[in-house]
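Structure first, commentary second.
Excluded from the complex is one protein chain; the other protein chains are retained at their positions.
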Amino acid sequence: MSLPKRIIKETERLVADPAPGITAAPHDDNLRYFDVTIQGPDGSPFQQGIFKLELFLPEEYPMAPPKVRFLTKIYHPNIDKLGRICLDILKDKWSPALQIRTVLLSVQALLSAPNPDDPLAPDVAKHYKEDEQGAQRVSREWTQQYAS
Amino acid sequence: MAAKVPRNFRLLEELEKGEKGIGDGSCSYGLEDGDDIMMSNWNGTIIGPGHTVHENRIYSLKITCSESYPDAPPLVQFLSRVNLPFVSANGTVDPARLHVLASWTRASSLEHVLVEIRKEMASAANRKLPQPPEGSLFSD
């Protein structure tokens, strides 16, 4: 079976009309597999960083959510050492009406609003809860070191 | 054509399965380094099957997944010393002599490799092979 219409259209739109601060391009040999970059949002400790991610649309998409992972190291309470992301819309809050674009915008928004109460990286979350300024400093350092 | 799961997401799936624990716990595996974002280097453990010379022994293995995994099979190497026909003098598993590696497909997995090695240990041909001292390593 060829690629579903939905994926073709979403891809076209992502390339033609990219969301600000976000790029997404499919691999030539696997059109369900995307190389993604997200710019760290202004005002966040990730500002000026360019973060690499990978995104994959499983067979069941859009009935099942896309799989997304950071490839750039990042110091964030909801992102673990392997780049896995804890975000409700990537799990139980997924709706088939959401799209690649909305998912990536949500990931970008997560960088502005870390949620230490629902942690995936417990040590980072603890740091964020106990000493937010210190934790943000580490996030900034990591951004400079790994994401620029 | 069905969606082809890329290497990294495939390895994440395998990692999550391994973290939950597979089967009866006689085989297990995990990342050598939890920070390894490319997930290339893995540790495997096999508990020797009962009623064989391997009973109660714990074998450590090193598994390496290349860029082209799972299109290409992983590299498998015993760290614990063992005497098996498909294991070379330095501990490397000869892919031509272990069925799961020789006939590797995308449907095969790290779990399959470990489970098959353990099955081989218990096979009639191998269960009584004389073994090096327990706990010794190929690097010794």
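A few remarks follow.
Per-chain numbering from 1; labels A and B assigned in written order.
In this text, a residue touches a chain if its C-beta (ideal position, glycine included) is under 8 Å from a C-beta of that chain, and two chains touch if they have at least 3 such contacts.
What we mean here is this: contacts and distances are computed from a predicted model.
For the omitted chain of this complex, the UniProt record lists the protein as "RBR-type E3 ubiquitin transferase", which is one of "Mediator of RNA polymerase II transcription subunit 8", "9239_t:CDS:1", "RBR-type E3 ubiquitin transferase" or "ER membrane protein complex subunit 3". Among the chains on display, the ones the left-out chain touches in the entire complex are A. Touching the missing chain, out of A:D42, A:E60 or A:E130, is residue A:E60. With the whole complex as reference, residues 4-6, 9-10, 60, 62-64, 95-98, 102 of subunit A touch the missing chain.
Operating definition for what follows: only the chains that are shown with their structure count from here on.
Averaging C-alpha coordinates per chain places the centre of subunit A 33 Å away from that of subunit B. Within the complex formed with subunit B, the residues of subunit A that make contact are 1, 27, 30, 32-33, 54, 56-59, 61, 67, 69, 71, 73, 81-84. Looking at the complex, you find that subunit B touches subunit A at residues 1-6, 8-9, 12, 15, 34-37, 39.
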